[in-house]
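What you see is the complex with one protein chain gone and the rest in place.
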Amino acid sequence: MGVSCHGAGKRVKTRFDEPTGYFVIDKRVRNIEAALEGIKDGAVILLGGFGVVGQPQELLGGLLHHDARDLTIVSNNAGFGSPSLPLLFATGRVAKLICSFPRPAPPPFEELYRSGKIALEIVPQGTLAERIRAAGCGIPAFYTPTAAGTELARGKETREFKGRTYVMEHALHADVALIQAWRADRWGNLIYRGTGRNFNPVMAMAADLTIVQTRHLAELGELDPETVVTPGIFVDRVVQIDSPDPPQA
Amino acid sequence: MGVSCHGAGKRVKTRFDEPTGYFVIDKRVRNIEAALEGIKDGAVILLGGFGVVGQPQELLGGLLHHDARDLTIVSNNAGFGSPSLPLLFATGRVAKLICSFPRPAPPPFEELYRSGKIALEIVPQGTLAERIRAAGCGIPAFYTPTAAGTELARGKETREFKGRTYVMEHALHADVALIQAWRADRWGNLIYRGTGRNFNPVMAMAADLTIVQTRHLAELGELDPETVVTPGIFVDRVVQIDSPDPPQA
Amino acid sequence: MKPLNRSEMAARVAGDIPEGWYVNLGLGLPTLIPDYIPKDREVVFHSENGVLGMGPVPPKHEIDTWLINATKQNITLLKGASLFHHADSFGMIRGGHIDLCVLGAYEVAQNGDIANWSTSQNDVIPAVGGAMDLSAGAKRLWALMEHTTKDGLSRIVERCSYPLTAAGVVKRVYTNLAVLDVTPRGFEVVDLAPGMTFEALQSLTSAQLSRSE
Partner (left out) sequence: MKPLNRSEMAARVAGDIPEGWYVNLGLGLPTLIPDYIPKDREVVFHSENGVLGMGPVPPKHEIDTWLINATKQNITLLKGASLFHHADSFGMIRGGHIDLCVLGAYEVAQNGDIANWSTSQNDVIPAVGGAMDLSAGAKRLWALMEHTTKDGLSRIVERCSYPLTAAGVVKRVYTNLAVLDVTPRGFEVVDLAPGMTFEALQSLTSAQLSRSE
């Protein structure tokens, strides 16, 4: 006997722990470069944060020096107040933004948009969150009352339930999610801080490759199981970054 | 000027607090009778718990002495190991059970089922949880791969997305939810214990009247905002009960 | 006749919000409302980026920059507050758990249509945020807005000319000149600014008004 399925778990990082002789789950990576390894041209990237709070600045900064092109970025905002996202637009490597509120838009985005060099898909904020959650939860489509009877429902299938009109919306799955957490352990369990939570937990569920920058690392067992917000199952890589607090708003 | 909308918020319990002279939110009620007041004939009742863990035994016990008839109970189990649910079935006041796993069924349920006196709708456990969440979140229907091609999808609409067949499922809304929490405050914020969480948080969202029995009351501000599982907005009534821990399994 | 100023408009709305309501406030004018809620009433403010129990803007030296509201101002948390993620937050909204949402608007029509997200002009990047979700999901939607444009055109209209945010959802409109209910018979005047008459209001309003019974 002895057919092995070893190594088939592409999502899970394990390592041989010399002192114990055990094969353990360890999703920590050394630096931002290692965290962003393997992002491909044409990737759809979920970007956590609401404004700058909870937006993974250093991962975004790393993406500036990456060579992946033709990216689709999914983010609630277009980079207002963000040090890194406008610079990423300026590289010309973002082909499309899926967004609920791209105002006020930073200059590079505004310019690319006006000259037709970047595509923009406006999605109502709650529909955006629910489409991402649906992708994470194996729901290919759902119905919502949001946007029924408006321009944003144009061309979309609608349906009546109990006399009210609803719009069918599809799951929004991604290749990569870039997440900011407050504390994380080697299994990838995450806890957020304040309103830095926002889109991060649902985005963490909805990508093939979920990459987390965390302010603090915790020992396994330090995070209370009752208070973990994102269970490690959704996380592929964790990099610890001494990022500054968000600026005063 | 002075058109008042006062009192229109039927879901919210407020009271005049004499010492401060303030009108404050206070969802606490004195006893089980007050907690269960107003449940009507024909009510659809969501019942929290997985097995007996997280099942609100004392609220269920109170329902035994209630006069509402023709009830529909939505519960993961049919009362195995539960002191109260089998007794409720025995009253003959439950017309229908919506359930994922009614085995082993307690004698009164088994008998009523065999004699056709109680209707049984079997729903896959994940579909049950998602239908309840959908009701709480304003999603009238969604698609799931679960049960596609099986007896439980018979008569249901199906649809292909990217070559795979999915079943359309509808939101499961209720008149009443009976919830067990570990700690609660007067705003109705809830924290659960261990696997007592189970269906309780989604059920709390999906009923017109959400009634909570809690083991402990907390002062407002004692529950950490980061760790509240059910925000008070979903809760109508809270009764503190010195209920025993679940029995050894 | 003296139109209400911005503070008076916010105070006028605040006075109508009963204790115990869960309330979401849109960008702009509505964000002034919490300052005018009578101090003896507990009202719970929701911010769609994941906060229930939002407190006032803190003094500079007490700011926690990890706490912002939907307008991206720093906020505080009241005792009893809770934090949650975006899908849960919009579940509250879409699921009808928010008692009241107060939004600014470009136009409100007599059938309850609201337009507040896009002026359809190509020189402005469109942005909807949570306005469509809130309009479709809250138990009650009130609009808070200037009665007319700077050029004197009525924003209270028979039919919206701008793209809709949601159809048939506004229950009440608070302007600097009046309070109007949206009824099956169209706009009904509930209240007038000091010195304003029904006739004068009608002359400034393109939609037909009726008196409250």
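Order of writing sets the labels: A, B and C. Residues in every chain begin at 1.
One rule holds in what follows: a residue touches a chain if its C-beta (ideal position, glycine included) is under 8 Å from a C-beta of that chain, and two chains touch if they have at least 3 such contacts.
Just so it is clear, the structure is predicted and the values come from calculations on it, not from any experiment.
**Q** Out of B:71, B:132 or B:209, which touches the unshown chain?
**A** From the options B:71, B:132 or B:209, the contact with the absent chain belongs to B:132.
**Q** Write the list of chain B residues that the hidden chain touches.
**A** 50-51, 53, 76, 78, 80-81, 100-103, 105, 110, 113, 120, 122-130, 132-133, 144-152, 193-202, 229, 245-249
**Q** For chain A, which residues touch the unseen chain?
**A** Contact residues on chain A toward the absent chain are 1-9, 11-14, 20-25, 133, 135-139, 185-187, 189, 205, 220-221, 223, 225-226, 228, 231-234.
The criterion applied here is as follows: only the chains that are shown with their structure count from here on.
**Q** Counting C-beta pairs in contact, which chain pair has more, A-C or B-C?
**A** A-C
**Q** Using the average of all C-alpha atoms in each chain as its centre, how far is it in Å between chain B and chain C?
**A** Using C-alpha averages as centres, the distance is 33 Å.
**Q** Two or more other chains in contact with one residue: find those residues in chain A.
**A** 130, 144-145, 193-194
**Q** Please output the residue numbers of chain C that touch at least 2 other chains, ranges allowed.
**A** Counting only residues that touch two or more other chains, chain C contributes 83-84, 87, 90-91, 93-94, 137.
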